[in-house]
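Removed: one protein chain of the complex. Kept in place: all other protein chains.
Think of it as A, B and C in the order they're written, each chain with its own count starting at 1.
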Amino acid sequence: MTIHTFEPSIYWNTFGSHPPVLRIADGDTVITRTIDAWGLDAAGKQVNTGSNPETGPFYIEDAQPGDTLVVHIDSLTPNRDFGHTRSALAPNVVVPWSARDLPPNTKIEWQIDRGANTATPGDPVSGFARRAYPLKPMLGCLGVAPDDGQAISTSTSGNFGGNMDYRGFKPGVTVSFPVFAPGALFFLGDGHALQGDGEIIGTGIETTFDVQFTVHLLKGKRVHGPRGENDESIFTVGNARPLEEALQHATTEMYGWLQDADAYHLDPTSASVLMGMCVEYEIGNVFDPAYTVVCKLAKKELR
Amino acid sequence: MTIHTFEPSIYWNTFGSHPPVLRIADGDTVITRTIDAWGLDAAGKQVNTGSNPETGPFYIEDAQPGDTLVVHIDSLTPNRDFGHTRSALAPNVVVPWSARDLPPNTKIEWQIDRGANTATPGDPVSGFARRAYPLKPMLGCLGVAPDDGQAISTSTSGNFGGNMDYRGFKPGVTVSFPVFAPGALFFLGDGHALQGDGEIIGTGIETTFDVQFTVHLLKGKRVHGPRGENDESIFTVGNARPLEEALQHATTEMYGWLQDADAYHLDPTSASVLMGMCVEYEIGNVFDPAYTVVCKLAKKELR
Amino acid sequence: MTIHTFEPSIYWNTFGSHPPVLRIADGDTVITRTIDAWGLDAAGKQVNTGSNPETGPFYIEDAQPGDTLVVHIDSLTPNRDFGHTRSALAPNVVVPWSARDLPPNTKIEWQIDRGANTATPGDPVSGFARRAYPLKPMLGCLGVAPDDGQAISTSTSGNFGGNMDYRGFKPGVTVSFPVFAPGALFFLGDGHALQGDGEIIGTGIETTFDVQFTVHLLKGKRVHGPRGENDESIFTVGNARPLEEALQHATTEMYGWLQDADAYHLDPTSASVLMGMCVEYEIGNVFDPAYTVVCKLAKKELR
Partner (left out) sequence: MTIHTFEPSIYWNTFGSHPPVLRIADGDTVITRTIDAWGLDAAGKQVNTGSNPETGPFYIEDAQPGDTLVVHIDSLTPNRDFGHTRSALAPNVVVPWSARDLPPNTKIEWQIDRGANTATPGDPVSGFARRAYPLKPMLGCLGVAPDDGQAISTSTSGNFGGNMDYRGFKPGVTVSFPVFAPGALFFLGDGHALQGDGEIIGTGIETTFDVQFTVHLLKGKRVHGPRGENDESIFTVGNARPLEEALQHATTEMYGWLQDADAYHLDPTSASVLMGMCVEYEIGNVFDPAYTVVCKLAKKELR
């Protein structure tokens, strides 16, 4: 149950079996930092030129393929006074015939007021859209080394997690990942001070965070993709394109979870009916190369 | 501001320019009934053999193509003691390789306790899935006659509304539709006592309702598809396949609404940024021939 | 085996159960005309203002729901000296980020040289794209009245046929349709003097045709969507969105055809393997509300 403080100096632009920056054990807590999606650190200095540079990887002792890594996000604290967003809806979230009517896609600077816990956009945002928005910090990216020795761009996601851009990855959530490589090799990055469903302008408010997280290892327990829980709900995460396939992954994994003899142990019909009556879907992103759909069940439906 | 009580005797299996059953005026209220998706009425009698038979159409005086029809759902009251669901996840909501592992797709009978406001499934549902679920009545179908003189099956939906199976179409919601035909010709049906997001077992708890609704007419105001509001939010509705296209329709319509000089009057960049930070998506159905995605904005974000 | 000559005076903008213009019998031949997609006739006169106005419907005596209507396209002969296309790729056939770079979408006039059997585009087409293209006449639309009493816009397609925009609907082809309404009610229109796969500029060379076709009726023989054959191949047609679903419909129907005891009578494994080794796909359109994918097998693979 060690608490590690780790100051990153290198960052990765792929999720892969890279040399660990720190070795930690089941139950350990890590206090560290993330830089922003464009490679700027807390001081505004360009320290990486790729997309979504990641802090890590953290090697979890004893983690082996076939295990499950559980990560609890203890806290996400914005640690600088500015962030950036894009300024235009992505052309793939409007009907194709409207794509040419979108505004110029520039970079907008936001002032972050850490005392008030708000962010306010600068020019050219105007009208009531130019106001102080309450912060809702979340991690755009978190995940482990993928299977088959792959190294996959931090622009996308898959069964290993990755760039899921789901606003539910916020303080208090617990996220589980399949372990594909020895040590699991956990990465995190791409902090958003605020983001709507779908990441439909292609960014949240991209900024830097102080992060604290705690890991647990489930030996011999296998999941097929990211899943998680918070105080109210359990959820499964599908990362794929098109959107329907992301939903299929999330739905199939929830359906399996409900039938799992070590979990909810419903028969297939009962799991189907419960899901048909109670399931909720959330859209993480519809912008990245793989989209993210979340299938949720309120815990009150599970007893 | 007349209150009409209308007892239906015929039902339609297409949304089309059929002979009106009642002529009503801007501001009028109608008290009527819907039969269930399989054509059974409140007494359990088979009164129509098609899919999603509709009550209506109601002719709204003065409504002309280019106007907008606004319908407020005043109340939806289950009026019998049973309903039905299907028993298996639809094969299109799980990954294709899992489709063959789905359970048999039979019809499950539910007991509706109108005093307790709950419904309980019968055999073969078991475990904690077999319990009393609180009712959340909603209309699966509501809409108007489509454009171009079309008559479109009540199994599907489009810019005219239709079989959207969105759980947000519940008492207290206001829904607007484009008017394509003289009189608008409003239809409603397919009541669900309860349904999760997506209608992923292909049904809600299909049952019959006493319904009260009130109509308003916006002359010369044009919308491009269904939209609505409730106490907390405004929303737009996209009906299309695949899921991404339904999302595109809803997103494009919200983007236009925010820029509408008679509504929120934001410039394109400000509308984009507001949506990027605050939008929420809900999935109505991923089962019907056209899927339904809802794009929502909380009213507190709009001032 | 009567040969009917029919001069149309009204045209339909939906496929539906409209009053027949002519009653014909199994084995009969019809000589008639089609106007172009914008409602201009052979003289260039605007005779209908909707999209894809259809000639018909032709009532086939004895045709009943559950039968199959077989239509042989005997000849398609351009009968005027001009046609039109659009000028720009449709925004949905390029990657969304490129949609704003498409050229203006204007109407281009083409000169049709009936002696040389070619068409040549006018301004602003230039370079080697401005030349005489050999004509390959095809029907964009052909189909029957849909099921459930629907009336469906001639802009789209389905299991009843419709606006499929498949270049294989040319002289010499035989096309079969399910019969959903008494008399089948066959429609045709939307002649293209030339079109590439996909109809990716949203039009072929839209022009008017003299048409001759011959019908046959298969009593009690049921197909689930359009299918056909020509000298070299048999094929099935899937009309749906997205493209993968159109392919699924076509593939499923071919798979059934190969197993049909009255046709090829293969077992499921043998049908799968034959298709896996020999099937060819063609894309009819990726422009209309429903896309069209064709699954073909060369006749030489079928013996």
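The rule is simple: contacts are C-beta pairs under 8 Å (C-beta built on N, C-alpha and C of every residue); 3 or more make two chains touch, one makes a residue touch a chain.
Source: prediction; values computed, not measured.
Trainee: Can you work out which residue in C:Ile31, C:Leu102 or C:Leu218 touches the chain that's missing from view?
Mentor: In the complete complex, the chain left out is touched by residue C:Leu102.
Trainee: Out of C:Asp26, C:Asp147 or C:Asp197, which touches the unshown chain?
Mentor: If we include the chain that is not displayed, C:Asp197 is the one touching it.
Trainee: Of the residues C:Ala25, C:Ala88 or C:Leu218, which one touches the chain left out of the display?
Mentor: Considering all chains, including the one not shown, the answer is C:Ala88.
Trainee: If the hidden chain were put back, which of C:Asp74, C:Asp210 or C:Glu244 would touch it?
Mentor: Of these options, the touching residue for the absent chain is C:Glu244.
Trainee: In terms of residues, what is the contact footprint of the unshown chain on subunit A?
Mentor: Subunit A touches the chain not shown through residues 13-14, 16, 50, 148-153, 240-242, 245.
Trainee: Suppose we count only contacts with the excluded chain; which residues of subunit C make the list?
Mentor: Residue positions of subunit C that touch the missing chain: 85-89, 92-96, 98, 101-104, 108, 121, 124-130, 133, 194-205, 242-245, 247-249, 251-252, 255, 264-283, 286, 291, 302-303.
Trainee: Applying the definition given at the start, please give the residues of subunit B touching the unseen chain.
Mentor: 90-92, 96-97, 99-100, 102, 242
As a working rule, only the chains that are shown with their structure count from here on.
Trainee: In whole angstrom, what separates the CA-based centres of subunit A and subunit B?
Mentor: Averaging C-alpha atoms per chain gives centres 33 Å apart.
Trainee: Cα centroid separation between subunit B and subunit C, in whole Å?
Mentor: Once rounded, the distance between the two centres reads 34 Å.
Trainee: Could you work out how far the Cα centre of subunit A sits from that of subunit C, in whole Å?
Mentor: Taking the average C-alpha coordinate of subunit A and of subunit C, the gap between them is 47 Å.
Trainee: Residues touching two or more other chains, restricted to subunit A: which are they?
Mentor: In subunit A, 92, 96, 102, 242 touch at least two other chains.
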